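Note that this complex is displayed minus one protein chain, with the remaining chains in position.
In this document, chain identifiers A, B and C correspond to the written order of the chains, with residue numbering beginning at 1 in each.
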Amino acid sequence: MYFTYEQPKIDLSDEKERKRIVDEAYANGVEAAKSGKVADYIPELAKANPDDFGICIKTRAGETIAIGETQKRFSIQSISKVINLAASLKYLGFRETFSHVMLEPSGDAFNSILKLDTVSDLPFNPMINAGAIQVMSMLTNVLSFDELLSFAKAFCMDDGIYLNEEVYNSESLTGDRNRAIVYLLKSKGVLQGEPEKTLDMYFKMCSLNVNAESLANLGLILTNRGQNPLTGKHLIHPGYIRTIRSLMFTCGMYDESGEYGVLVGIPSKSGVGGGIVASAAEMGVGTFGPALNKKGNSIGGIAALEHLSHLMRLNMFS
Amino acid sequence: MYFTYEQPKIDLSDEKERKRIVDEAYANGVEAAKSGKVADYIPELAKANPDDFGICIKTRAGETIAIGETQKRFSIQSISKVINLAASLKYLGFRETFSHVMLEPSGDAFNSILKLDTVSDLPFNPMINAGAIQVMSMLTNVLSFDELLSFAKAFCMDDGIYLNEEVYNSESLTGDRNRAIVYLLKSKGVLQGEPEKTLDMYFKMCSLNVNAESLANLGLILTNRGQNPLTGKHLIHPGYIRTIRSLMFTCGMYDESGEYGVLVGIPSKSGVGGGIVASAAEMGVGTFGPALNKKGNSIGGIAALEHLSHLMRLNMFS
Amino acid sequence: MYFTYEQPKIDLSDEKERKRIVDEAYANGVEAAKSGKVADYIPELAKANPDDFGICIKTRAGETIAIGETQKRFSIQSISKVINLAASLKYLGFRETFSHVMLEPSGDAFNSILKLDTVSDLPFNPMINAGAIQVMSMLTNVLSFDELLSFAKAFCMDDGIYLNEEVYNSESLTGDRNRAIVYLLKSKGVLQGEPEKTLDMYFKMCSLNVNAESLANLGLILTNRGQNPLTGKHLIHPGYIRTIRSLMFTCGMYDESGEYGVLVGIPSKSGVGGGIVASAAEMGVGTFGPALNKKGNSIGGIAALEHLSHLMRLNMFS
Partner (left out) sequence: MYFTYEQPKIDLSDEKERKRIVDEAYANGVEAAKSGKVADYIPELAKANPDDFGICIKTRAGETIAIGETQKRFSIQSISKVINLAASLKYLGFRETFSHVMLEPSGDAFNSILKLDTVSDLPFNPMINAGAIQVMSMLTNVLSFDELLSFAKAFCMDDGIYLNEEVYNSESLTGDRNRAIVYLLKSKGVLQGEPEKTLDMYFKMCSLNVNAESLANLGLILTNRGQNPLTGKHLIHPGYIRTIRSLMFTCGMYDESGEYGVLVGIPSKSGVGGGIVASAAEMGVGTFGPALNKKGNSIGGIAALEHLSHLMRLNMFS
């Protein structure tokens, strides 16, 4: 962790310097990955190689820096929550979306039911499972999975994204806690869609295969206020971007969001497949490193992003 | 709430435009205050006038805009948590401070004990009562109240700050829940100071009388990376600023922090005395409006800050 | 409530006196029922007549006293938990049964998930939904529904017990919270059977139609150490009776068990269909009164049983 007082004096306009910083971030990520563990709650995820690591940066200015495993496909998992939320804002709007899910960090683990059954009938936010399932229950009424997949491809500027059937089957077979959540939401009368259809689309979206570059693109489009910088096309109205990025900041890293917010300070979202997407001021970043820390976040990804944030002065709160 | 897609086209370099926006923010605050209620959990606070409202802005460029009750003194309450945290970072450092308190938003009300007795023995963050009491237990070992008061005066650029004895006595007499918290922390072996001394200094810091201008100054110094812009003096090392501002963002508005983060998007801290301090990109803002919403935040202050954020484009995540 | 110091001086050997006491108990039940409300969480149950009331007593000596609606069929609901537990003890034994469910009162409402997801992975006891579902998951491996129904008929000495299809369909359609519970148990790896089959048999057992006399018989057999007093046949080994009766005492009346234990002091089990079965020292008692109190217990049934307990000196702890 960086607690140094001194801002590093680096000429960020120098391309070599930028490349050097990303090289260091990559090296940090590779090193940190050695002390993490791949997810094992779904059999398919347990097959990942804990030594894999990759980082990809895409700037609004058009620069790309990619090091390591940035093309290898892996499971998007919880990062799909960002895409689902974006779709909900686009197709249903802010008011409708947040009539059925709250916007508060919960301080609980990603799959907690505690608050749902004590403090509130509505899930705390769209970045935890209960909230994302709730968002999906709304989406099932307006979009098919194919349409949502197309939206994901566009948002990640990646036509190669596909449904990993093995992961999907694995999710469906072992997703009992998510099934408990969907029926709990239904029993409270808040679920907006049919439970099994909701779960099915939720599991499918968790089972998309992406790569670090797709995530960098996703981060870049969020940074670019919803606009694809190559085509100029708006994928979502710019007015919704603050909602997505703010919720990524307060809730995007499970119950490590607060600490990550201090140490990295960039709106980000992680998935137990090992990915992290970050939307910094002038760039999107995607990292891939399936070795996780105890909170379920990519341990290499955090190490790399902390270095990057420090040396490139990306922390929004500095 | 502002959900408009269009960014307002306002020439912020025009002084009259800026003044007009603050006038509107003030008017919004006055209007919103009509539907709030003053705090009643401490008798002294119940005496506040719910119609009071004031807003003060101080920019790094040296501009001041003050409208309404910006000189009237009121009780700082929870905003002192920001000063306590700053003092802890300055005098004890990051590692020591966060060895004894976490950095996570809790999603619970300001005075919750739930998480403290189930999820973790350490308080979730320094912005809720349990965490602020924990921080104070550390401070009692290195600072006297007079020294902490001096630090508060310097951080608010306001020599007129004083201890309101009536509020302090009221706090001491009725602060049973905080007393429960301090002994619970002690029973868990995590409290770092003597319980009654800790409580005493905690109550005193909650009982400081400030005004909207003091808070604008506090916000300005946080914006200015810990440096008093008039004297050039650093009150706290710039490396600590991201920690304070990030925690204000994720945890500063009680269990409304997530929603406020989306709608206003500025690191802020509120107090049940009616104050809000906000540290935006180029300015500090202080508001005073003792009429509170159900979450315990100044209802007028939020209305004014939302307007200000929207028209002056202060939302960090847009 | 009876707080009188004096034990009533009544000659219980006098048949007329006994009849008079039951008449009074019935009258108390009818009166109390006026302030209760029928269950509405399942549409079929909401059709019950809140004014219905009946009480049936069967003694080991062979006496029967029946007043009011003692032949009218109603939904057994949670009272089936007693039968399920008995079947589990009989067919699986004590050790196997209590390897998968605990024996502790939870202090929570019948359908709480809180403890299950915080304190323990095993349900607290077989008298709350989570525990009864867990017991049923074991039973699905050794008994068919028809076999369990036969066991219920024998235990209630009532061949007329049948599955109410309307209630069963109603349960299946609206039992989302129970479905959440079964999948939560499965996600924790503790469920012993297939979830949907478990739920199906659980719902079916909740949907049996019984009457007050069946319940009196059930109580009598528990009182008679598991033996049918007419046929002499042991339905369950006497060594298991203390387990069933003790758990009825500590957990049988939802989160009113403690108070009921003091005021009535007889091992009992209630259901939201309006039934209560009580197993006193020398008699079984069945009451039927669908008007419930806020805890979900038959308000008339409790009033009648309190009177009966006081005047017939049935409180085990006096």
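Keep in mind that, in the parts below, contacts are C-beta pairs under 8 Å (C-beta built on N, C-alpha and C of every residue); 3 or more make two chains touch, one makes a residue touch a chain.
Predicted model, so just to flag it, every value in this text is computed and none were measured.
Of the chains on view, those touched by the hidden chain across the whole complex are B, C.
Of the listed positions C:S75, C:T250 or C:S268, the one in contact with the omitted chain in the full complex is C:T250. Residue C:P238 is the one among C:P43, C:G160 or C:P238 that touches the chain missing from this view. If you put the hidden chain back, the residue from C:F124, C:Y168 or C:F288 that touches it is C:F124. For subunit C, the list of residues touching the undisplayed chain reads 3-7, 93-95, 102-108, 115, 119, 124-125, 225, 237-239, 241-243, 245-247, 249-251, 255-259, 261-262, 265, 267, 315-318.
By the touch rule set out above, subunit B reaches the unshown chain at residues 112-114, 117-118, 176-177, 179-184, 186-187, 195.
Convention: only the chains that are shown with their structure count from here on.
In summary, the pair subunit A and subunit C forms a contact in which both copies contribute largely the same residue numbers, shared numbers making up over half of all those used. Taking each chain's centre as the mean of its C-alpha atoms, subunit A lies 30 Å from subunit B. Separating the centre of subunit B from that of subunit C, both taken as means of CA atoms, is a distance of 55 Å. The distance from the centre of subunit A to the centre of subunit C, with each centre set as the mean of the Cα atoms, comes to 49 Å. Shown for subunit A are the residues that touch two or more other chains, of which there are none.
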